[in-house]
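One protein chain omitted, others in place.
Labels run A and B following the written order; every chain starts at residue 1.
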Amino acid sequence: MLDAIRDVVRKSSIHVCIVNCGGCNGCDVECVALLSPRYDLEQYGIYVHNNPREADVLLLTGAVTEQWVDNLKRIYDKAPEPKIAVAVGNCPVSGDVFNQEGGHVHAPASNFIPVAAEIPGCPPRPSEILEAILAVGPQAIADRGRERQ
Amino acid sequence: MSSLIWYIYDFARKAWTDAFADAKTSPEIAEKPERFRDFPKVNKEYCIGCGACTVSCPSPNAIKIVREKDDETGEGLTYPVITPGACIRCGFCAEVCPTEPKTLECGLNHLILPEFNIIPSKRQYIIDDYLCIKCKKCMKKCPVGAISLVDGKMFVDQLKCISCGECLEVCPVNGAMKGVFVDNLQDQKDLILLCVNYLEDYINNKEEDLRALEKDGLLQYEVPLADFWDEAIKIIPDDEVALEIITNAVNRLKIRIIDWDKDKCKKCQLCIPDCPTKCISFDEKEDTIVRDKNRCLRCSICYQTCPFSVIKYFIAKFSLEDDKIIYTTVKASNLNEDIFME
Partner (left out) sequence: MIVPIGPIHPALKEPIRLKLQTEGERVVKAEIEYGYVHRGIEKIIEGQTWQKGIYLSERVCGICSYEHTQTFAETIEQISDVDVPLRAQFLRVITNELDRIQSHLLGNSTFFKSMDHETLFMRVLELREYAMDSIELLTGNRVNMGWNVVGGVRMDADERYFKPILENLNKIEEEFERTRALFAEGPALALRCKGIGLMTKKEAIKGRAVGPIGRASGVKEDYRKGHYTYDDHFDFKVIRRSEGDNYARTLTRFDEIPESISLIRQAIENIPDGEVRTPVDLKSGYAMRKNEAPRGEVTYMIETNGNLIKNISIRTPSIPNMDSCAKYMIRDVPTVADAVATYATSDPCVACAERVAITNEHGKTSIKDFYEVI
């Protein structure tokens, strides 16, 4: 009974923190566009406020740069359980165009922290981000919450 | 005060509340405009496997060309596979795709005109007119018609060329059709230098064999490529490119080697003034004649000058095939045979 209530709450109220670990800002502005009245992220119970200490979902953007190699793990540890990380855009998934000779990145992000879902695109459209978060986010958080017990 | 009321009133305006009430939900916001470039669509059956898309793609991991297994119906299809996690949706692959109709489609209304099909390839195809026998095999094989006969010479149109390399395979004359790497000339020079230096040192170290070599005798060695492959890969990290450069260089290579037995040398010092680069000198402390290898031209003047025939002169040739072993043949020079004295 308690678990069921917890699941409902977890599914319907998600706090999101955008972690830009070295991208071009393209994915970040698309995440900001999600807040606009056009898409209205908050109608789905998702609230973006960029504080890792309160976040349920970390939205990773950007290929992991030198300075983020240690810091990414630290940020992930600071988020309370249950938490998931979602990779937005190509950079955290494969390193995109930066992952070649001369580049200074350490992609993919899944080398450093567990990534639950990937949203391909450079950058993905807001609708694609929304679709992916809604498809994977609530259930993954609820599952992870039960796992931890 | 009035401004404050106006300010509060502004929050409750109709247009503003409408915008929120009209906030679209799932299906409608996913609408994509006509021109939207989504991930490229692959039509497997049209692909000619030229690899233009992989070469042109700015993202290194986005496109891979795969080949299905052969079965009884015939050869398996070759076609590109797009990795969505790396594709940046630029549509450049669709722009360079040379097939008709297109194998790769991405978005609408692209300017896909032949004169813009410039493929950013590392390799440039050139025909050596001196060696070309004008058999026109390459012209018939070329899938995009880039090769033509202009003023009695075969000519590759670089704007049309898709760098598929098929002309190189059909060419019956070794060296008439060339795929030249254009972007890393300095690295190529370094690689060839490394290869030549290694081979020369290798032969020089076989002193005893060289000194025992008869006039008409041959020395044969098998030098495995693996000995200096690690260093070569450091200079040019691409396996295929490095191997090709070494193969081309080694098969044409002819090294001249100068060697003498220091014990037999009579220290007459006649070779010293004759050397054009002054690389031979007399070391008084050690009481020997020394040669500076880095400045030596291997011109053989010292060999011709030496009145006691102590200085020996050898010519080495090499061949490198698919088995990655450099077959080396060393032979004594028969220059100056008439005044050969013992």
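Annotations for the structure displayed:
The rule we apply is simple: contacts are C-beta pairs under 8 Å (C-beta built on N, C-alpha and C of every residue); 3 or more make two chains touch, one makes a residue touch a chain.
Computed from a predicted structure; not experimentally measured.
Note on the chain not shown: across the whole complex it touches A, B. Summary of contacts with the chain left out: across B:Val42, B:Ile88, B:Cys275 or B:Leu320, the touching residue is B:Ile88.
Touching the chain that is not shown, out of A:Ala109, A:Cys122 or A:Ala140: A:Cys122 (per the contact rule at the top).
For chain B, the residues touching the chain absent from view are 3-4, 7, 10-11, 13, 15-16, 19, 33, 35-37, 56, 58, 88-92, 95, 107-111, 113, 115-116, 118, 120, 159, 182-184. With the whole complex as reference, residues 17-30, 32-33, 35-38, 49-52, 62-63, 65-68, 71, 75, 96-98, 100-105, 122-123, 125 of chain A touch the missing chain.
The definition used in the following text is that only the chains that are shown with their structure count from here on.
Between the Cα centres of chain A and chain B there is a gap of 42 Å. Residue ranges of chain A in contact with chain B, taken from their complex: 37-40, 43, 90, 93-97, 99-101, 118, 120-122, 125-128, 130-131, 134. Considering their complex, residues 19-20, 23-26, 29-32, 39, 58-61, 83-89, 237 of chain B touch chain A.
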